[in-house]
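The complex appears here minus one protein chain, its other protein chains still in place.
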Amino acid sequence: MTLMAIIILLFAGGILAWLSERYLQRGGHWIGLVSLLLASLLLASYWPYLGAAQVIGSGPWWDSVQINWIPRFGISFHLAIDGLGFLMLALTMAMGIFGLVMTWNDIHFRRGFFYFNYLWTLAGVVGVFTAMDLFLFFFFWEVMLVPMLFLIAVWGYEQRLFAAIKFFIFTQASSLLMLIAIVALAYLHYGNSGQLTFNYNDLLDAQLAPSTAYWLMLGFFVAFIVKLPALPFHPWLPDAHTQAPTAGSILLAAILLKTGAYGLLRFNLPLFPESSAAFAPVAMSIGAVSVIYGAMLAFAQSDMKRLVAYSSVSHMGFVLLGLYALNTIAMQGAVMQMIAHGLSTAALFALVGALQHRLHTRDMTQLGGVWAILPKLSAIALFFAVASLGLPGLGNFVAEFTVLVGSFRSSHWIAVLAATGLIGAALYALIMMQRGFFGALNKRLQKLSPQAPIADLNLRESCALLSLAALLVLLGLRPQPVFDIASPTVARSLAHIETARAQYAKDQGIGTRFTSQEQTWAKPHPKESESP
Amino acid sequence: MPIETAPGLEAGILLASTLFCLGLAGLMMRRNVIFMLMCVEICTNAAALMFVVAGAHWGNADGQVMFIFVVTLAAAEVAIALALVLQFYHRKHTVDIDQLNDLRG
Amino acid sequence: MNYLFYLTAAIAVLSTTMVIFHRNAVHALLYLVTSLLAVAVIFYQYGAPLAAALEVIIYAGAIMVLIIFVIMMLNQGDSTVVQERAWLQPSTWVGPALLSALLLIQLILLVSSAPFSAVRAFHYIGPKQVGIALFSHYVLAVELASMLLLAGLVGAFHLARHRKPETGRSGNAN
Partner (left out) sequence: MQGLLAWVPLLPLIGFLILVGIPLFYRREPPESVITVIGVGSVGIAALFTAVATAAVFWQTPSGVVNIALWQWMQLGELKLGINFHVDWLTLVMLMIVTGVGFLIHLYSAGYMRKDPDFRRYFAYLNLFIFAMLTLVMADNLVLLYLGWEGVGLCSYLLIGFWYKDPVNGTAACKAFIVTRIGDTAMAIGLFLLFYEFSTLNIPELINAAGDPGADREIITIATLLLLGGAVGKSAQLPLQTWLPDAMAGPTPVSALIHAATMVTAGVYLIARMHPLYTLSETAMTAVAIVGALTLLLAGFSAIAQSDIKRVLAYSTISQIGYMFLALGVGAWSGAIFHLMTHAFFKALLFLSAGSVILSLHHEQNIFRMGGLYRKIPFTFLCFTIGCASLAALPLTSGFYSKDQILLRAWEFHQGFNSLWLAGVLGALITGIYTFRVLFLVFAGSEGAASRHCKDANTPAMTIPLAILAILALLGGLLTPPLQAVFGTTAERHPAAWVEGVAIAMPLIGLGVAWQLYRREKKTGEQRSRVTQFWFSGWGFDWLYDHLLVRPFNMLARLNHNDMIDALYKGTAAFSRQLNTLLSASQNGQVRWYLATFAAGSILFLALLVAL
């Protein structure tokens, strides 16, 4: 019931914030903060599961709630949480609070409605991360989308409508594919078993013809990698990120992108293990190419926010690569990358937002030498830029390293290709620092600064950013707890794949593509096992 | 009570079709609203003729019942349409239908 | 009796053609009345005296009078002949005429190709039968038709009201 309470709390908080607009000038963010804190407290009640996830509770779920919704179609309101879900929820809450605190005074009109949308997006995301009924999942998938659309379209920057519509069309088109795949999956399962259900646990056992499964898998896959985003479905992201208000960018980067990765791990891999395994090389290549392509485009940008947005493409490429490497190390790395990228990119967006708030530009040709006037902001930006380029000792490195180590086992060349993305990351992160913060003070800023001294980060912003920095350092030096929490979920997804592979090998006899691949994965000596 | 000497069904249908096509042609070629209204009357009348001919062929009163309804409809339609024409003329001081294109895309 | 049918049919077609090509509204209207009367004769030949009577009374009578009124109100008599001539150039009417002719040819083809029963017997249906059908089986439709007429009445009254620009606005505002 705690899960339900969290979602209801966020929905109710949103409505309250909207209503409060009429009576309180600036009640919205307090209501938002209180409801987020309460939700975090509720989430913290899962504390006892953290240490001994496998011992307490029977089965994979820590907690679940199931209420009949549309029993005629086997649709139920089914929420459940496990390690991965907990990590994602924790990230959601943390980033929700962070975004709220960082943009405390940024919104100047329709405050209540803003926080309504903000909280509803978060509620939708929480639903996505906990829904264990595919129909419900789709429902929340849409719920998180529409308030986000408003956030961009109403409070965004210059080209907000264009960006909002682009965002909407991309995500809607992709989720249509997913809806078709969901319905087809439930229907086929109904045809085979006589039981019409959208329940995740039941659908895991669905028996599908390989070609059908492949198509359905593609439907889910496209929906998820549009959200991720990976090549070639990324173009919505730079526009949406750039035009969204700072809080919206933080939500998008830190949380909404993760729903795609989460979906891949939770739904795509376990539901369609055979076709996922067959598809893995393609997906890994997409991931690796995204890494490099995103980095190159980030390097080419002059708008700082756009640069950070493209760096997201690059980072999320690692997630895709890791998930489809289909081994523990890489998949755990992908989960870690989801969290680390959430922290570092959210902070970078917050910083660009703070910069724009103060200097009224985010164009790097109009910036330069900012360190001289805003030393604190620049120092923190340096930290997060360095985190973004994957400096060891910070969370992103742990993630990228484990992803690459793991995927190297699955495919040498793809991993090597992705590893060159590390150079690209250095390029864009340093060029951002160089053009934005170092160098001589830009002439425009020289004119600006004497009239009104520009305030550096205040205590509120510093604390928010430094706590993220501390988290990143913690993740970089002591990532094991995160790995431990996520490991049952990853292991379960992997077990499905392994079973499917073994089954396939048994059906096809020795000597097929899959057998040799599995032996490659199992043993570290490929040459010996591959030799006939 | 059959009438032996009546013209055939085909002849009635052909006449109705001819009248309808003439009305349609008039609708398309005239720009004056009043003429267009007259052409609409021709068209409805052709349809009414069709009903009556069919009713007579099958020996059924329904054809004439439908005729009565068509006439009713025509009366209502012409009343409204003429009111609209008046209104149109008052606003635009013309009866040119081509001036009435506010719904263009 | 058939020659009578063909004669009236020819009159109907000819007068209708005059309607669509005539430049004077009042003359065109007279041709239309002629056409309607011809159709009334045809109704009679098909054994439908009630329909023929209604055609004369309502169509050729009431509706045409209504149109005449409007023509008079809009002053669409002789004065607009020049305007009509300008509007009705061959270039304007050739296209529609061709389209309609094509449509007619298709209809003729369809009608002639359809197999018809050899029975050429037509039935006389008197006003009594029609009345019985109308007020038994179709009574609901009659009520609906009366509603329609009422709506048409109210609508026409409302639409045709000529608001003066200065009073219209203030009247709405209050």
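We call the chains A, B and C, going by the order they appear; numbering starts again at 1 in every chain.
The definition used in the following text is that contacts are C-beta pairs under 8 Å (C-beta built on N, C-alpha and C of every residue); 3 or more make two chains touch, one makes a residue touch a chain.
Everything numeric here is computed off the predicted structure, so don't read it as measured data.
J.: Which of the visible chains would the unseen chain be in contact with across the whole complex?
T.: Output: missing chain touches A, B, C.
J.: Which of these, A:Lys376, A:Arg444 or A:Arg492, touches the one chain of the complex that we don't see?
T.: Once the missing chain is taken into account, the touching residue is A:Lys376.
J.: Would you indicate which residue among C:Met72, C:Val94, C:Leu110 or C:Leu144 is in contact with the undisplayed chain?
T.: Touches the omitted chain: C:Leu110.
J.: For the full complex, which residue in A:Leu203, A:Leu231, A:Leu264 or A:Leu355 touches the chain that was left out?
T.: Only one listed residue reaches the unshown chain, and that is A:Leu231.
J.: What residue numbers in chain A mark contact with the hidden partner chain?
T.: Those residues of chain A that touch the unshown chain are 166, 231-232, 234-235, 238, 296-297, 299-301, 327-329, 332-333, 369, 371-372, 376, 379, 386, 391-393, 397-398, 401-402, 404-405, 408-409, 412, 415-416, 419-420, 422-423, 426-427, 430-431, 434, 437-441, 462, 466, 477-480, 483, 524-525, 527.
J.: Considering the whole complex, not just the chains shown, which residues of chain C touch the missing one?
T.: Its contact residues with the unshown chain are 95-96, 99-100, 102-103, 106-107, 109-110, 113.
J.: Quickly run down the residues of chain B that touch the omitted chain.
T.: 24, 27-29, 31, 97-98, 100-105
Criterion: only the chains that are shown with their structure count from here on.
J.: Considering only chains that satisfy the touch condition with chain A, which of them also satisfy it with chain C?
T.: none
J.: Which integer distance in Å separates the CA centroid of chain A from that of chain C?
T.: 69
J.: Taking each chain's centre as the mean of its CA atoms, how far is chain A from chain B in angstrom?
T.: Chain centres of chain A and chain B, defined by C-alpha means, are spaced 65 Å apart.
J.: Distance from the CA centroid of chain B to that of chain C, rounded to the nearest Å?
T.: 4
J.: Using the touch definition up top, name the residues of chain C that touch chain B in the complex.
T.: Against chain B, the touching part of chain C is residues 1-2, 5-6, 9, 12-13, 16-17, 19-20, 25, 28-29, 32, 35-36, 39, 42-43, 45-48, 50-51, 54-55, 58-59, 62-63, 66-67, 69-71, 73-74, 76, 80, 83-84, 87-88, 92-93, 95-97, 99-101, 103-104, 107-108, 111-112, 116, 120-125, 129-130, 132-134, 138, 141, 145, 148-149, 151-153, 155-160, 162.
J.: Can you tell me which positions in chain B touch chain C when the two form their complex?
T.: Contact set of chain B toward chain C: 1-15, 17-19, 21-32, 34-35, 37-39, 41-42, 45, 48-49, 52-53, 55-65, 67-69, 71-80, 82-87, 89-90, 95-96.
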